[in-house]
Each structure stands twice: as structure tokens, then as C-alpha cells.
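With one protein chain removed, the remaining protein chains of the complex are shown where they sit.
Chain nomenclature is as follows: A, B and C, assigned in order of appearance, with residue numbering initiated at 1 for each chain independently.
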Amino acid sequence: MSKYQHIREEAYQANMQLPKLDLVLFTFGNASAADRSLGVFAIKPSGVAYENLSPDKMVIVDFEGKTVEGNLRPSSDTLTHAVLFKHWDKIGGIVHTHSTYATAWAQAQRDIPVFGTTHADYTTADIPCAPPMSDEMIKGNYESETGHQIINCFSSRQMNYEEVEMILVGNHAPFTWGKTAAKAVHNSAVLEYVARMAILTEQINSGAPRLKDALIKKHFERKHGPDSYYGQS
Amino acid sequence: MSKYQHIREEAYQANMQLPKLDLVLFTFGNASAADRSLGVFAIKPSGVAYENLSPDKMVIVDFEGKTVEGNLRPSSDTLTHAVLFKHWDKIGGIVHTHSTYATAWAQAQRDIPVFGTTHADYTTADIPCAPPMSDEMIKGNYESETGHQIINCFSSRQMNYEEVEMILVGNHAPFTWGKTAAKAVHNSAVLEYVARMAILTEQINSGAPRLKDALIKKHFERKHGPDSYYGQS
Amino acid sequence: MSKYQHIREEAYQANMQLPKLDLVLFTFGNASAADRSLGVFAIKPSGVAYENLSPDKMVIVDFEGKTVEGNLRPSSDTLTHAVLFKHWDKIGGIVHTHSTYATAWAQAQRDIPVFGTTHADYTTADIPCAPPMSDEMIKGNYESETGHQIINCFSSRQMNYEEVEMILVGNHAPFTWGKTAAKAVHNSAVLEYVARMAILTEQINSGAPRLKDALIKKHFERKHGPDSYYGQS
Partner (left out) sequence: MSKYQHIREEAYQANMQLPKLDLVLFTFGNASAADRSLGVFAIKPSGVAYENLSPDKMVIVDFEGKTVEGNLRPSSDTLTHAVLFKHWDKIGGIVHTHSTYATAWAQAQRDIPVFGTTHADYTTADIPCAPPMSDEMIKGNYESETGHQIINCFSSRQMNYEEVEMILVGNHAPFTWGKTAAKAVHNSAVLEYVARMAILTEQINSGAPRLKDALIKKHFERKHGPDSYYGQS
């Protein structure tokens, strides 16, 4: 048995959640799971239908993007995953989808404003939309540069990837991450839900204000602060 | 067997309806069922997935919010339920969700206007949106204060909680109630349906008028007046 | 066995299609099937959940609205059905729902413009929205007057109920009909589909023009004219 069986299994389970949660059409998405002690991650093979996936079809790739184990070609977005795993050393899973509402915000090139507590339960910030990449980046190593565009967006805004686990890449689509692949999938579903409510909020009240600071702080701390009291500890 | 078995079962059944009716993503919601003779209610444990629930996992809490029976931590919204049960002595069940359309109206901080008979079959009033809470309330006992915010909204508008069994908490999400937990769930689904039709109505006709008084009265009385003639009596 | 068994069965099957086609929430709708030789129709009992229906629970009512057979109270909308069956002698089935998009147009008090061939395949006219009823009509025999409001709308616009088998009642919701209950159900689903595309059309192009006359005529005649060539004849 492969010594990567555990992340093959984890990546497989995460990928299979994407169609179940209505986050992908056909093969428009991919999830990965990393083992940092081994310096590799497992990722969906490119263009293979979800119903044909199995743990043994996951491709094992190192943080430079080199295939370590597997006969299939990894996701065309593999280098974006590799760059994020390499630079952000606390994340264990990444998900990329073209989910409808989050992608529409990315296409509109707008941050998603924090309009309510559902959003604040996950992050205190507007969900950032990185600007579309420069022509030089696009013509270069595109997928690798997509990863750098994400990292640069967080750096320039002084945002912390452990506090905000999601981003929109302008004109493209969302990426989410987390300590595990399962958490990254969870974040993708939440992002889609929040993105949908945000457009409805603006349609109901074009001048809808951002959530007040006290509520942003309160809700985030309910779930994440040192005194959090959500869930079973 | 627990002497609270009947409300454990009632709360369990009500909670299980929430994902079935598409009112919740993941664990974004909770239902409770009270036994007033015993002075307690059963409520969903915090952060436990619906597919992992069972009647014995419900937590029994008194109207001050103190856990009476159960090993799990109750919903983080428990104190809101407790305050409402304590102050409104005719209700037997409460539901809280972040359902998409109702939450969008809450985020937009607008009452839902009564645009048609579907709405009037349930209440003669616009569905109220309580203002976002003050910073003092937020920094205090937040969930308890959420309950007071709801009660204050009804008092200041001179509304009757037996005639209007639903509210939006500004920037947050809806709460509904009823004589039973099942009725509170029913009201949550109706609220979501009405909220969706209301935004569509304004999109089709930005100057759509409120329902005329004669129709509001007629439809409410068809279902609720002393001469009601809907359903099997 | 009841001599009304055939219309009990027909009405039952039609009612069961309504939740299957996503046209109703809970009990927000009803279908009826008439036997003109017997001068009666079968209709859903009031407020009974679809999953609890069976042919023997349908209520048999005459065209004056008097119950002829059955122990349950018939739909609260029964008199509307009765008036339509009585005045329009070519229809064999009627459906009433509060389906989301059609009801939103009714609440907006607007006719649904014929924007495309999907609509023209069914009717050459805009789908009419009858004005909300007068206070006198509402305070009178409300459900009976709803039927008269529908008939008056068709008369005043010189529309033919055999060519246009659907209407919106302003501030209320849609009614559809047809030679059979199954056709009335079919029309309800088409109306909801057309209503949804019409709002989207206006959102994409606020100045979208009505379909040109030549296309309206062509598509209607493909399906309905003496030289129709749609389907298996």
C-alpha cells in the first residue's frame, strides 16, 4: 500500500463532497490534502469525472509541483496548490471551485462585504477579491503565478491566512483552504452561501451597511476566540 | 427513560426538518421544544451535524438557561430561546435558522412588506426586522440580549407574538416560534418562501404596493379568525 | 365503489404532481377534475398534506359548490373552481398554486409579457394579471368572487379561455385550467417556468421588447393551429 494512502483517502473524500454540496459542474473544481511531514499533497487528477474517482487515482505531488506518485496527470491547477502549501505552512488542505455565486463576485471584481453574522462567524474581514493578474504573470507560469497573486493580495492587505481562509481571484473563481481538506471544503460551501446572501442583501437594500464592528468581533469570537463557546470542545 | 423524553423527541423531529426543508447549511440552525409544566425545553446541542443527532443528544435546559439534563453543550443560541420561553408564555417551540432569503432581508435591515395573500395567510403585519443590537447589548450577555431585542421590538411596535410568529434580527437572521416546535419549523419555511417572493416582487415592480387592508384581513381570518374555514376543524 | 372514482383518481394524480413539480410548499395549492356529464368535480380536501392524500379523500362538489360526496371539508378555494367550471364549459380541470415566480408577478400586479417562443408555444397573449378585487367583492363571497374576477378579466380584455389557459389574480396567485386536470397541472408548471424567464429577461435587458407578431403567430400555430405539427398526432 502507498505510504500516501491517508492523504489519498482524505483528498478523495474532499473531492467527492464538491458535487454533493453543489459546488461544481462536471469537473470544475479540485481539492487537495497535504502531509507536511512527507512534504507532499494528494490532488485530483485533471479532467476526470467525480463519479470515476477513487483514492488510488489521486496524484501525489511535492510542494514544487513535481509528481511523486501516480500515473495520471494532476489537476491543471496543481501549481497554485503547491505554491500555497509551500508559503503558508499551517494549511493542510485547499479547494478550488467555480461555484456560481462566489465566481460571480470574482467576475465582478468585488470583495464580498461582511453584511451579517453568518459571514462574521467565519471571518471578520470582507472576503478579498485579488485583482486580475498582470499580462506578464499570465504569460509566465500561470498557475504558479495564481498562487503568488493570492499570497500577494494577503500581504498587501496585511491579512492573515489563518484568520481568513478564502479568497476570490478576480475574473477567475474562489480558492479556500484550512487545516484539513475537509475544512477547506466546508469553507467553500460557506463562501458560496455567504456570496449568495450578499448579492440578495444588496438587491433588497442597495445601501445596506456593513456589519457593525461590535457584532463582527462578537460573532468571530463566539466561534474562534480564546473564549469561544460554539460546538463541543 | 428520561422524564423529558417527549420534548427530546419533539425537538429532535423539529431539528431534522430543517435540512430537509433546505433551511440550513451544515449546523446553521436549531430548534427547541418546551414543556411548560416542567419549566424546561429541549434544544439541539451546539455544532453537532444533523445526521449525527438523536433524541438523547438533545440538551434539557430551564428557562434561565441552565442545563438540567444532558452531557453535550447546548446550542450557542440557547439563552435567546430561554428568554423568549420565559417572557412569552404561550409558545411551545422556537426555531432559529440562517435561511438564505430571510437572512438577506435581515442583513438589509428591512421589514418584509406584506405583498400578497400568501403572507396574509400567516400574519396581517409586515414581518418585523429588529434593529441591530447596541454595542452595550453585544458586549453584555449577547444571546440573552438577542432575546430581549426581539421582545423589545414587539413591545415598541405594539405587536402580538401570538399573531406574528416570526421576526428578523437585523444583520443576523430569523427566529420563528409557535405553540409547538413543529409549528415553529412550519413558520420558518413559510418565512423563507415569503421572503423570496417579496424580493422578486420588488424586482418585477419596484413600486409594488402593499396588499390592501381588506385582503389582509380576509386572508388572515380565513385561516385564523373565529370564523376560519381553512383545513379540517 | 363511488361512481365518482374516475375523477377522484384524476384529481388525486393531479394534486400529487404539484409537490413533485416544485409548485407548492406544504398545502399551498389544489387541483380539481370535473365530470361534466355528472355535473360535479373532485377537489383536494382543505389543509391536508399531499403525502396523506388518497383518491378516496378527494371531495366531490357540484358546480354550485355544494359537497355531494366525501367526509372532509373541500379546499377553501372550492367556490373559485365551481364558478370557473360553471361558466367555462370546455374546461375539465383547474389548478391553483402559490408557485414562487408566478405569484411574484401577481404580487407585482403585472401581466407577464410574451418575451419568447417558450411563452408563444402556449399562448399568443401576455399572461393577464387580473386587478386586485374590490373591497366589496372581498367582503362578499370571497372565493366565489375570485372566480368572477377571473371571468371578468377575460371578458373585459376579450380573451378566450380556450386559447389562454392561465391567469394571475393580482396580489394573490395563479390559476390555470385545461381540458383535463393533467393539462391544468402542465400549464401551472409552464407558467412558473415562463414567469421565471420573464423576470430574468428584464434583468438582463430592461428594455427587452415583446416577441414580434410573426413569431408569436408561428409558434402558437406550430403547436395549436389547424396545421400544427408538434407531437404525435
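Going forward, contacts are C-beta pairs under 8 Å (C-beta built on N, C-alpha and C of every residue); 3 or more make two chains touch, one makes a residue touch a chain.
Note that this is a predicted model, so its numbers are computed, not measured.
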Name every shown chain in contact with the chain that has been left out of the document.
A, C
Please identify which residue in C:Q13, C:T124, C:S144 or C:T201 touches the non-displayed chain.
C:T201
Touching the hidden chain in the complete assembly: which of A:Y12, A:F63, A:Y101 or A:Y193 does that?
A:Y101
Chain C residues touching the chain left out here are 115-118, 186, 189-190, 193, 196-198, 200-205, 208-209, 211-212, 214-215, 218, 222, 229-233
Chain A residues that touch the omitted chain in the full complex
25-26, 28, 45-48, 72-73, 76, 98, 100-101, 103-110, 132-133, 135, 138-139, 142, 171-173, 199, 202-203
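By our rule, only the chains that are shown with their structure count from here on.
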What pattern do the touching chains form: line, ring, star, complete or other?
line
Centroid distance [mean C-alpha coordinates] between chain C and chain B, Å:
33
Rounded to the nearest Å, the gap separating the Cα centres of chain A and chain C is 46
For chain B, jot down the residues that touch at least 2 other chains.
202-203
